[in-house]
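See below for the structure under consideration.
Note that one protein chain of the assembly has been removed; the remaining protein chains are unaltered in position.
Note that the chains take the letters A, B and C in the order they are written out, and that residue 1 is the start of every chain.
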Amino acid sequence: MPRFAELNIMINRLERGPLNGITDVVGVAVGHETLFAGEGVWRPGSGPFRTGVTVILPHLGNLYDKKVATAVHTINGFGKVFGFEQARELGRLESPIALTGTLNVPRVADALIALAIEQNPHIGVGFAETGRQGYASVNVVVGETSDGYLSDIQARPIGEKEVRAAVAKAATGPVAEGAVGAGTGTSCFGWKGGIGTASRVLPAEKGGFTVGALVQSNYGRPEELTIAGVPVGKHLRPPEGANRTEDGSIMIVLATDAPLNSRQLGRLCKRAVLGLARTGSAVHGGSGDFVIAFSTAVHFPDRPEQLVVERPYLHLQPIMSVFSLAVIESVEEAIYNSLFMARTVVGRDGNTRHALPVDEVMAVIRRYGR
Amino acid sequence: MPRFAELNIMINRLERGPLNGITDVVGVAVGHETLFAGEGVWRPGSGPFRTGVTVILPHLGNLYDKKVATAVHTINGFGKVFGFEQARELGRLESPIALTGTLNVPRVADALIALAIEQNPHIGVGFAETGRQGYASVNVVVGETSDGYLSDIQARPIGEKEVRAAVAKAATGPVAEGAVGAGTGTSCFGWKGGIGTASRVLPAEKGGFTVGALVQSNYGRPEELTIAGVPVGKHLRPPEGANRTEDGSIMIVLATDAPLNSRQLGRLCKRAVLGLARTGSAVHGGSGDFVIAFSTAVHFPDRPEQLVVERPYLHLQPIMSVFSLAVIESVEEAIYNSLFMARTVVGRDGNTRHALPVDEVMAVIRRYGR
Amino acid sequence: MPRFAELNIMINRLERGPLNGITDVVGVAVGHETLFAGEGVWRPGSGPFRTGVTVILPHLGNLYDKKVATAVHTINGFGKVFGFEQARELGRLESPIALTGTLNVPRVADALIALAIEQNPHIGVGFAETGRQGYASVNVVVGETSDGYLSDIQARPIGEKEVRAAVAKAATGPVAEGAVGAGTGTSCFGWKGGIGTASRVLPAEKGGFTVGALVQSNYGRPEELTIAGVPVGKHLRPPEGANRTEDGSIMIVLATDAPLNSRQLGRLCKRAVLGLARTGSAVHGGSGDFVIAFSTAVHFPDRPEQLVVERPYLHLQPIMSVFSLAVIESVEEAIYNSLFMARTVVGRDGNTRHALPVDEVMAVIRRYGR
Partner (left out) sequence: MPRFAELNIMINRLERGPLNGITDVVGVAVGHETLFAGEGVWRPGSGPFRTGVTVILPHLGNLYDKKVATAVHTINGFGKVFGFEQARELGRLESPIALTGTLNVPRVADALIALAIEQNPHIGVGFAETGRQGYASVNVVVGETSDGYLSDIQARPIGEKEVRAAVAKAATGPVAEGAVGAGTGTSCFGWKGGIGTASRVLPAEKGGFTVGALVQSNYGRPEELTIAGVPVGKHLRPPEGANRTEDGSIMIVLATDAPLNSRQLGRLCKRAVLGLARTGSAVHGGSGDFVIAFSTAVHFPDRPEQLVVERPYLHLQPIMSVFSLAVIESVEEAIYNSLFMARTVVGRDGNTRHALPVDEVMAVIRRYGR
């Protein structure tokens, strides 16, 4: 299974980072925990399971004490994300981002809270007792798409054990893609989708910053699939009996090392949909399409010692257009990677999502002059 | 403990409903489950507990099949609500609203999902299998404020058992107020706060609609308390050693029988802050202040049989100002009820929130010419 | 100059309307007034002028007395639209929508107010005097993109005379496209852009509704131009000396005869960016990209006689995905029409925007297997 870049199809306008992944943003770590268990007939509440959890950490330190700037954005809100209101208000991320299957969200959020308390035992303790502000709670951020075609979602099988495992495995370096972690049971254009990642590096004269994207792809109908402008879905469809699709969703996580503040990150978020559009998405009515962006450039303490500090401020406007391009290209290619890197998965009731057949895709693409 | 209305202080401009509560909106049911367990020193994870859950149901039928119009609004977003994105996108409520303590939110959301699946076993089943749209998931709505001064919040002790009990107890009719359900452990202006409710009825020539409010009050510093315009907090403070406060929060739920759509309900939501302001709130920086409104007038099927139906549409603009007043007065009085109806609660580590002393409050108010 | 449909390139998934324009939505009228005056060197404040105004009317009656449902959406907010706040609050359109060059906006807004007063002389008159609500003001909606490359924008030459002319000419039926009205001086991918329109009709079983789009295109760099997935801009560039571009903008107007309310129209608005993306846009940092949608299905009186009326309500969710597609395809094709139908324009200082050479475009497209 090749990554998309190996196929030499897309005409990039920006350079890829060395890993061509979200972990090209220095410090960012990703961890997956996959739950692949059971076969055959669906017994609601008991499996089979094709699901998991993927965590994205802006850094491997204590995120509660070293928060980062963040922004969130809703493309279409038919989804069950957690933690967006406080992220909007404060513009801060103070825990790992977790992605999972739809109905797992509460249990995954609960698990992230447990981990935060473990690392920060003063959470829930008042000011006078600790000299810290408030009965400090913690805002955890969780996103999701539904893996219901392949997995028993009623059981909500992802909890503290799995989240703990994913966080423990979180590492900088190359990111596993395809049917792994939160991508284990998702579908994309009627094929097997999953986790994908990509990155772009701005030219030196534009600051040389890195933008990385990681997606959990779970959307699209077979006929919509477009790759590098070629209407692949017009010519290539999943096998009979394995091509049924419903409205789906996508979670998009963006990272950058540019010192962007929350408002500026929000501008990046809004460009992600353009990358999504290039793959043929029509953002269906039942789609839960969300974007979460963060910057690793500045760490914000939970309890600052000084009110006013000097901080780097990036004049974004002169280079906003190149950031826009970096986001679009990263998201587009991350989606292709989520497809190209996913193997065939047979799930509950024998429901099957086939791996996108690379050779056949390439044959179509060549017919279109690439 | 008198309800505020019995004190004859406030000059209402609108009539109260017969119950002077959110359940004056016909069909609305409220249920509480209270967890009051343990004494003495806080053993993180093991109590003592002064917490609970309160559920508000637009009707006692199957909410997933008979959804209602809704809107949500964030006054200050330092909070961990669940389900807001989909409520914004679709303008529909399809499960009970639950209120609880901050860190309980994920477990309460998980419990609401379990109940929804129980009642609608096709959730998570695909179209071809059921003739229903999508791998239907369900969007549950949960709000919170922190009861960390009195209760062990690290333990997150409210889960499926408690939610199930609250839903089972949910009833139309008078609503228990004060230190009950989600209000068991909350604080307001340094006194014991909790659940409060109130209602207003529009004049017949303005449509005669009912507006009801229910609050979970957990905000404010002693010196800020204002009742009917009187700066009570200037003269009356909680006892020494029991007056420490932190930034707090409030959850406000609004119900109406007027056939308002989601955009129109959003306009009601934005008026709630005016009622909050009248009680002396300064909406602190660490406040999670959220409003959820719904209309009971129309039930929306999960799977409509016809694309276009005739529905009542209310020309809101000519009577928006009286709706505004109904919201403001309901919220203001619901907050007073949450204070006046709350008994003293001693919590973890002996932390105490005293009941607001009615006689002393009345003495201050009389000094101010009421 | 052929319309895009004549080239038989794009694989539509939905049918076009009979006119393939926004006026396929019955009752919608469009009027242009073009200001093409002066030659040669720019004398700031005195020309030359390559600008104009385009008005879109949901119907030819009195819009103030027969308002229509509307929604507005900001893709990137580097622009100077007028009237968005009230459109958001009330979800109503009560005057023609006007599009023009950036700095003309205030004068065009002023002109629309003058016309509204002329038609509704009670505007600005109080309740007691007229039995009408309020010192009724009127909310006019104006959008813009900058035609500064070809036209003297400092002069702000479009005012009451031009707006009056555009409204007088407004008609149902085919819409003039290209370098006309508000499109007279705009640029698109370094070529001459302008006004374009297109439409789609939903299948009968999806309600058979019509969606129409009209754009004022003024964005994109030559290398970004993409047509039906083909990277045309990679191979075809404007002549030397006429290829300089800056960040640009696009105004998108959507109309439908489906009885959508304001929230639902907002969902349509958010899909427009997907059509824009298909043309290669990267939504630059200096882009003012806005969407305005309205429904012609229901007329809302300025002063309703009854509070509650029966109105058609469309269950949008089951057919949202096809609406999404209708919006995307309409916007994409409207943009192509704005390019294909625009003739070369020489403006101030000899600045030139060339017509997109159809034959050369077709040659590139054929190389890519279409």
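Everything below uses one rule, namely that contacts are C-beta pairs under 8 Å (C-beta built on N, C-alpha and C of every residue); 3 or more make two chains touch, one makes a residue touch a chain.
Nothing here was measured: the structure is a model prediction, and the numbers come from that model.
Colleague: Could you list, sorted by label, every displayed chain in contact with the chain left out?
Modeller: A, B, C
Colleague: Per the definition of touch given earlier, which of C:E246, C:E310 or C:E360 contacts the omitted chain?
Modeller: C:E246
Colleague: From the listed residues C:E15, C:D65 or C:E89, report the one that touches the chain absent from this view.
Modeller: Considering all chains, including the one not shown, the answer is C:E89.
Colleague: In the whole complex, not just what's shown, which of B:R16, B:R50 or B:R278 touches the removed chain?
Modeller: Only one of B:R16, B:R50 or B:R278 touches the chain omitted from view, namely B:R278.
Colleague: Looking at C:N76, C:S281 or C:S338, which makes contact with the chain not pictured?
Modeller: Of all options in C:N76, C:S281 or C:S338, contact with the hidden chain holds for C:N76.
Colleague: For the chain not shown, which residue from A:I252, A:L314 or A:L356 touches it across the whole complex?
Modeller: The missing chain is touched by A:L314.
Colleague: May I ask you to list the residues on subunit A that touch the chain which is not drawn?
Modeller: With respect to the unshown chain, the touching residues of subunit A are 89-91, 133, 206-207, 259, 261-263, 267, 300, 303-304, 306-315, 317-319.
Colleague: In the whole complex, what residues of subunit C lie against the chain that is missing from view?
Modeller: Against the left-out chain, subunit C lists 44, 74, 76-86, 88-90, 102-103, 105-110, 113, 117, 121, 123-128, 133-135, 137, 139, 146, 148-149, 152-154, 156, 244, 246-247, 286, 288, 290.
Colleague: I need the residue numbers on subunit B that touch the omitted chain, in ascending order.
Modeller: Touching the missing chain: residues 11, 13, 75-76, 223, 226, 229-231, 234, 247, 267, 270-271, 273-274, 276-278, 281-286, 316-321, 323-325, 328, 367-370.
The rule we apply is simple: only the chains that are shown with their structure count from here on.
Colleague: Hey, which chain is the most central one here, using CA centres?
Modeller: Here the chain at the core of the arrangement is A.
Colleague: Where centres are the averaged C-alpha coordinates, which chain has the largest centre distance to subunit B?
Modeller: C
Colleague: So what's the Cα centroid distance for subunit A and subunit C, whole Å?
Modeller: Taking the mean C-alpha position of each chain, the two centres sit 34 Å apart.
Colleague: Quick one: report the Å distance separating subunit B from subunit C, using the average Cα coordinate of each chain.
Modeller: 43
Colleague: Specify, in ascending order, the residues of subunit C that touch 2 or more different other chains.
Modeller: Subunit C, residues with two or more chain partners: 267, 317-319.
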